[in-house]
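The structure under discussion appears below in the form of structure tokens.
Note that this complex is displayed minus one protein chain, with the remaining chains in position.
What follows is chain A.
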Amino acid sequence: MSFFGNKRLIIVLVGLVLLISVVGFTSRERVSLTWPEMFFKDTFSVVQGFFYRPAQAVSGFFQEIEEAYGVYEENKALKASLDQYARLSAELHTLKADNDRLREMVGAKDSLKSYNLHFAEVVARNPDTWNNVVTIDQGLKSGIKKDMAVITAKGMVGRIQSVANFSATVELLTSYERRDHISADILTEQIVDGKPMYRQVSGVIEEYDAQKRLLVMRKIPWGQAIKKDQQVISSGLGGVVPRNLPIGYIVRVEPDDYGLTQTAYIQPSADFSQLNEVMVVERDFTIGPNGELIPQQPAGQTQKTVPPAPPASGGGQ
């Protein structure tokens, strides 16, 4: 009887049970947020925006001053690579024309690549590395949906973890507790029968190694010659991430624990230390459970913008 008489103990126990059940309920991957969560996120995203933008502006100013000292050297290097760029872009155009012509011949649609971009500004970033997320100032009202890929001009940075009405939370690739795996391709150049061939070797980016600050890509087939500095792009096979988003560069490759596949370490091409503006990628087609393509826009409506080329398909050098 004295047990029930002890009111404080009862409150503590009930509170503990409630807390644990809330943890259990929210630890699953949820489709959408509840309205109180949306309310909190929206309100605070506005307040955080007031602080984040000026702070980033000031830090950007100081960084620009720092960079101003290196402008001469940079200019020289850029001029040197400009000649190469002209040659490469001419080659790219002819290849594109070739590709379009051949695709037309076989009647293939270029649907894995086409996407729209939503521009968003970062308003806050979680200082904690366990769950490294940024909050952006676009949400459901501007067409952002869960699981969309998020990129900067240089490369992929993460995916949308949850959306509120006027803000969204982006889970970065550098988060220790990342829940998504990204299907990716390594662009390799291999010698087959004495001739150089371009091949794409697929694998899955599974985690982030905080110690070395590299992404870890696993399940790369054995026997593929993968070298340093080869580029890694998203493969477009995962369903929501379109093809051709640059992710990073290979740093080193080693056999996995069982010697059946290879593991590659990737230097991300995006700069995670300073995030100001990001782009949310909305795919024109999603892939259904049976592998069929479903257009995002209602049929009959013309596609508004098919981007001429994914930004920096050459990667951010």
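Throughout what follows, a contact is a pair of C-beta atoms (placed from the backbone, for glycine too) under 8 Å apart; a residue touches a chain by one contact, two chains touch by 3 or more; residues count from 1.
By our rule, contacts and distances are computed from a predicted model.
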Omitted chain, identified by the protein name its UniProt record gives, among "Carboxypeptidase regulatory-like domain-containing protein", "Sugar ABC transporter permease", "NADH-quinone oxidoreductase subunit E" or "Putative rod shape-determining protein": "Putative rod shape-determining protein"
Residue of A:Asn131, A:Asn165, A:Ser183 or A:Ser202 in touch with the missing chain, whole complex considered: A:Asn131
From A:Tyr52, A:Tyr249 or A:Tyr265, residue that would touch the chain that is not displayed: A:Tyr52
Touching residues on chain A - with respect to the absent chain: 19-20, 22-23, 26-27, 29-30, 33, 36-37, 40-41, 44, 47-48, 51-52, 55-56, 58-59, 123-131, 133, 135, 161-162, 169, 176-177, 207, 210-211, 273-274
